[in-house]
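These notes are about the structure you will find just below.
Rest of the complex left out; these chains stay put.
Every chain is named by a letter (A and B) in the order it is written, and numbering of its residues begins at 1.
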Amino acid sequence: MSYNTFGHLFRVTTWGESHGPAIGCVIDGCPPRIPLTEADIQPFLDSRRPGQSAFTTQRREPDEVSIESGVFEGHTTGTPISLVIRNTDQRSKDYGEIAQTFRPGHADLTYYLKYGIRDYRGGGRSSARETAMRVAAGAVARRVLGDAVRVRGALVQVGPHGIDRDRWDWNETTSNPFFCPDRETVPLWEQYLGDIRKSGSSVGAVVEIVADGVPPGLGAPIYGKLDADIAAALMSINAVKGVEIGDGFATAAYTGPENADAMHMDGRAIAFESNHAGGILGGISTGQPVVARFAVKPTSSMLTPVPSVNVAGEDVQVVTKGRHDPCVGIRAVPVGEAMLACVLADHMLRHRGQIG
Amino acid sequence: MSYNTFGHLFRVTTWGESHGPAIGCVIDGCPPRIPLTEADIQPFLDSRRPGQSAFTTQRREPDEVSIESGVFEGHTTGTPISLVIRNTDQRSKDYGEIAQTFRPGHADLTYYLKYGIRDYRGGGRSSARETAMRVAAGAVARRVLGDAVRVRGALVQVGPHGIDRDRWDWNETTSNPFFCPDRETVPLWEQYLGDIRKSGSSVGAVVEIVADGVPPGLGAPIYGKLDADIAAALMSINAVKGVEIGDGFATAAYTGPENADAMHMDGRAIAFESNHAGGILGGISTGQPVVARFAVKPTSSMLTPVPSVNVAGEDVQVVTKGRHDPCVGIRAVPVGEAMLACVLADHMLRHRGQIG
C-alpha cells in the first residue's frame, strides 16, 4: 500500500485514516516566498465537506486545517509544508454485516483479494476522506499557480440528465448544492436526486474542470505529457471510470476539418477559433483554457440489495445502511479541481525549470 | 524534452528520430530466464507497420528489430534489453510550406511555443514512428506476462460508425485492415474511409483493448492505481483525447443497481455476473478481463485547407501534402495493446514484489 505520493516537482504525500486521530499531507517542492496561510486553504475544504445538504453524506466535521511547517510569517520558505486535519467524528459504530460482506463495485473486495486485510472501519485509505488532503494540497497549488490561473469545476451530468451548455454560468456553481452551472437544471436534479436518495439508490455523474489562464508550453513530449498526467490524476479519484480532454470521445466522430481549431493572428498573438483540443496539443498546453472531464460511477453503498458474497465464501444479498452519498460525483467537483491545480502547478515548476 | 521513460519496475526508455539512423529502446527491469528472441517481437511490429493497405500511410520500411543486449542463448538475463530498428526510408523530401506553417491540431505548434525549435523533418520525437518502439517493448511485456494473459485490441468506431458489439469476433480482427471485430462493419468502413481518403480528409476512431487472464490484485491504492497508470499510458499515445475503463462514461448515467457487478460463489471462486467495472475496482484488478477504450482524434495532416498561421506570424491557409493516414486510429490498435501490456507487466512485477 505504498503509493501515497503524487507529483514530480510539486510532490504531495497524503497520510491518515478516516478513523485515526488525524489526516494530513506533506507538500515538498513548493517554491519559497509564496503568501500562504490557513485561510487560503480552509474555504476549499469547506466546499468539499460533507453534510452540507441532503444530497451528501451526513458526517459532520469541521475539517479545520493547520499548517505545521514550511511557512514563516505568512510566506512559504521552500521547505516541506505539513498540513494536518484532526479527525473529530470517529464514533465507533455498528458496521453490521458490511464488516463481513463485499459490496459489488467497492474497493473492499480488491483490497481483500490483494492484501488479505479488511479495514471495515470506514474503508481505511480507500475512504473518500483521503480526498480532503487532495483538496488542501490543491489550495496550495493554486497559490503556486498564482491569480492569473483560475481552476473551476462544475457538475455537468447527473445520471442521465445533462445540463444545457448554452446556459453555462460559472456564478451559478456556487449558489446550488450541485456545483451546477445551469440554473434551470438545478430543480430537475433536486427532484431526481431526492427520488434516488429516498429509494436508497445512487447514481453516477460527469464533472468538468476548466483552467483559465494556463500559459502555453506546460507539458513535455512522449511520457511527460500534460494530458497524460491529468488523466492519471483524475482517474486516481475514487469511483472515476473515464477521463477526457477537450471534446474527448466526441472527436472520434469528427472529421479532420471539424476537429481542427482554426487559428489566425490577433495582433502579435495567435487566436484560436474553437477549443476542441481542450487547450492541449502533443501533450503541451496551447494557452487556451485546459478542459478536462471525468465520469464518476454510482457509489456501491446503497439500500438496494445486490447478490454478492461474504468473507466466508457464501452467497449473500448485500445492503449498505448508514450515512452515504446518493451521488458521490457532487463532492468530486472540488477534488477534481484540486487534482488539476496540482498537476498544473507541477508542470508550471517543470516548465520554469526548463525540464518539461 | 526529457521524459522518454515510462514504467516503474518494467521501465522502457525510447530514443531516436524518424529521420535519424535508427530508433531504439532500452528495457530495464525485465526479469531473468524469460524466453525471448527477435521472433517474439517482429510480428507485432509488422502489424503496426504502415503501408499495408490503402488506409494507412505509405512509408515502407521493414522495421526489422535486433536485440543488442540482455538476452543470452534465447533467454533474458535480467540485464537491460536494448532493441534497435535501423531507419531505411529517410529520404529527404520537400516539406514545402509545412516547414513554415502550423497545422491546426498538430503538436508542431506547441513544440514551437515551448522550445522555439521546429523539427519539420517528420515531426521529430512527436512522429508516430516513436510508437514502433512502444510496440517492440510491448512484445517483451507480453513475454513477462506469460501465456496466461492475452492482450488484444480492436477498432470499435471509425468516425460516426460504431460496430455492433453483438457480432464481436476476435478472429475477425486479424483478417481485415481495420482490426475490426465485426465482419459486417468492414465493408461500411472501407467505403467510408475510401471516401475520406479520396477527399483528402481524415477521421477519428475509438480503440478498445482487452486483457484476459489478468490475475486479481494488480494495482495499488491511492496514487499507484492500475487504472490511473492505464489512463496515463493510453493518453500518452499520439492523438488520444479520452480514456475509459469498463463502461466508462456510460456509468455516469447508471444507477447503483445498474452499475453493480453482482457476484456469487462458483465453487470456491467468486463469479461475476457482469463486468461494468472493466476488471478494476479501487485501482486494483478483480480477475475479470481488463477493458480499456480510448478515443483517437482525426489527424491534422489533410488536404482540406484550414485557416492557420505561420512562423512569420501571418495568416495562412494550411494544407498537408504527402503520405499520411486518413485514420490514425487504425495503427493505434497495436500501440494501445503494447501500452496496456507494458502497464500490466509493470504492475505484475510490483505485485510479485509486494510493492503495489
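FYI, a contact is a pair of C-beta atoms (placed from the backbone, for glycine too) under 8 Å apart; a residue touches a chain by one contact, two chains touch by 3 or more.
From a predicted model like this one, the values you see are computed outputs, not experimental measurements.
Here 2 identical chains are displayed in place, and the whole complex they belong to in this file is assembled from 4 copies in total.
In this section, only the chains that are shown with their structure count from here on.
Between chain A and chain B the CA-based rotation angle works out to 180°, given as a multiple of 5.
A straight line joining the Cα centres of chain A and chain B is 27 Å long. Residues 1-6, 14, 102-111, 113-114, 125-126, 130, 157, 159-160, 196, 201-206, 216-217, 219-225, 227-236, 238, 241-265, 268, 270, 273, 276-278, 280-287, 295-302, 304, 306-309, 313-315, 329, 351, 355-356 of chain A are the ones touching chain B in the complex.
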